[in-house]
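The complex is shown incomplete by one protein chain, all other protein chains being positioned as in the whole.
Naming follows writing order (A and B), and every chain is counted from residue 1.
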Amino acid sequence: MSEPSKPQGRKFQLPEHLKVYKDVWVIVEQERGQVHSVSLELLGEARKLADKLGVAVGAVVLGEAGPDLERICGDAFAYGADVVYRVADPVLKDYRTDPYCRVMTDVVNAYKPEIVLLGATTLGRDLAGAIATTLATGLTADCTELDIYMENRSLAATRPTFGGTLLCTIQTLAYRPQMATVRPRVMAMPERDDSRTGRVVDVFPALAEDSVITKVLSFIADRERNEAQLAFADIIVSGGKGLGKPENLKLVFDLAAVLGGEVGVTRPLIQAGWATADRQVGQTGKTVRPKLYIAAGISGAIQHRVGMEKSDLILAINTDKNAPIFDFAHLGIVGDALKILPALTDAFSRRLSVNRLAS
Amino acid sequence: MHIVVCIKQVPDSAQIRIHPVTNTIMRQGVPAIINPYDLFSLEEALRIKDRTGARVTVLTMGPPMAENSLRKALSFGADAAVLLTDRKFAGSDTLATSYALTSAIRKLAEEEPVDIVFCGKQTVDGDTAQVGPGIATRLGLQQLTYISSIDSVDTQAREIVVHRRSEGGVQVLKTALPCMITMLEGTNSIRFGSMDDMFRAARTPLRVWSKDDAAADETKVGLKGSPTVVSKVFVPKPKAEKAKFIEAEGGTADAFAAAAVEAIFAAQPKLSTDLLARAAQG
């Protein structure tokens, strides 16, 4: 990572009263006892930033008191936190903007972190936008890279703009805390270290359910709705317009089934109604980071690319040897996906069944 | 009922190119469009208008040429349009933008109280998804982002029930008006206005407001009111290497497939053990 460049054109001295802001925080996102993996990725990232600054990593864990919350606090230490701010209250059981925003505003004002990170998820982006307003500070959304500009200890947050055609680095110079949301699956997941522990700070918010106007009537989990779980798949086989006809998407499903992977698609396929929106990979779909991404009949437009280029290994199949996807795929086959896909399905199933006999 | 829809005119990002030589963004000839996400919110507002007879005002902050987007919104069926434009707004980040828009909405509310503010989920240029929450927070509106459907709006009880997308599922929320809503993409599609709408859109006088008209505090807008500073804009580095093309004897699909499987396992030995292990389990 190169040293971020000096911010240009503006005064970047931090006012004296803001110099007491210290530490790098992650707001740990949990829903019904499940921690969103981006929060753990962010703890790893926060660790790096805090080490550079010589400060501590704080994790804010909000929710209803109980074993889930305890477990999550433990997770936070294991993934890199030095201090956990534990905010337990029945009102915080389900996410709602208003109580979360009120609590977070108070906690930040009380403990004064210099950096606050959240996942760029539906929760993170909803909450970050609200608290950056109550705190009247800068917020950089949907970042893909974070660094510290040492000369004034400012956070250099880099993010795609104009649909990924450009990147820009944004800094919050004379305000604290500096806030950023970060795309899931962009930062590497740190190694879990169960030997790590730290200090727990209990926060007792003054919340009353009566004061919260928005009520959660029910929650319909995706698990019960049979939606594709693309974001966490280890193997993804994706199809694009090059497949020609909706029927041919079956070839993609066949290969994914043999590999035990998920199926992704490009946006035009969603628009044409070949697949449901939960399978879209890209800027306006899911960001994925599987171990293997097979792209069949996909040109590699920037909006698709930003959603999958962090995959460990990308194999692209395209008839056009000049297709942009070959600029960033690791392996390429110049050929007809309609022929290659079934052949791959065969080849993999043979390889895997041979092994089964042997073992 | 009075609904305000915030729309932003943006360059059609699908048509933006990077100048191959100067590496700068080329806006020349790139058409300006209404931020596509805003259309889902606008359509939802119009549907509420269809059901309840609400008045729909569209609001944008931008340069004078943003008039085009407002006219277009009128042609879909919005009733009134406000263009918030002032040199002093130039360089506003999301905090300053939400402040400026909030000032204008407050002004509108003086004429007729505002029950719902719709914003787009995010813009395709700024892409921050922050302005909506900023407005909601400033105005103390109930904040409903990533809404996939509006199940009911009860104008008598002033209650609204929505489906909200969250990471692991869908929340069904009930709250009270006034609120701020951002719609999820793909939840509806914008209507094709009638000939009358077109005439009305072409003839409706725009309300053009300056910073002072909206009673916005100069220190809170533009560069002055923006905590964030863009310190660098650059083109993503192209990956140094292109893909390694798999060669196959005879060029048959089977030969390619066999060679590809070998190449994948060679590049990702761990993947091969994982897969084989999984296969072995049956």
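Throughout what follows, a contact is a pair of C-beta atoms (placed from the backbone, for glycine too) under 8 Å apart; a residue touches a chain by one contact, two chains touch by 3 or more.
FYI, contacts and distances are computed from a predicted model.
*Asks:* Could you tell me which of "Protein FixC", "Aspartyl/glutamyl-tRNA(Asn/Gln) amidotransferase subunit C", "Aspartate carbamoyltransferase" or "Nitrite reductase (NAD(P)H), small subunit" is the UniProt name of the chain missing from the displayed complex?
*Replies:* For the chain not displayed, UniProt's protein name is "Protein FixC".
*Asks:* Write out, one label after another, the shown chains that touch the chain missing from the document.
*Replies:* B
*Asks:* Can you work out which residue in B:31, B:205 or B:269 touches the chain that's missing from view?
*Replies:* Of all options in B:31, B:205 or B:269, contact with the hidden chain holds for B:31.
*Asks:* Taking the entire complex into account, which one of B:198, B:235 or B:277 touches the absent chain?
*Replies:* B:198
*Asks:* Tell me which stretches of chain B touch the chain missing from the display.
*Replies:* Its contact residues with the unshown chain are 17, 19-22, 26, 28-29, 31, 68, 75, 192-199, 202-203.
Here is the rule we use: only the chains that are shown with their structure count from here on.
*Asks:* Return the distance between the CA-based centres of chain A and chain B, expressed in whole Å.
*Replies:* Once rounded, the distance between the two centres reads 19 Å.
*Asks:* Touching residues of chain B toward chain A in the complex: what are they?
*Replies:* By the definition above, chain B touches chain A via 11, 13-14, 16-18, 25, 93-95, 98, 124-134, 136-138, 142-146, 161, 164-176, 185-186, 223, 226-236, 238-239, 242-246, 251-254, 256-258, 260-261, 263-264, 267-268, 270-271, 274-276, 278-280, 282.
*Asks:* Using the touch rule from the top, collect the residues of chain A that touch chain B in their complex.
*Replies:* Going by the criterion above, the answer is residues 4-10, 12, 29, 31-32, 34, 36, 94-98, 101, 121-123, 125-126, 128-130, 132-134, 136-142, 156, 159-175, 213-225, 234-235, 259-260, 270, 277, 284, 291-292, 312-316, 321, 325-336, 339-340, 342-344, 346-348, 351-353, 355-356, 359.
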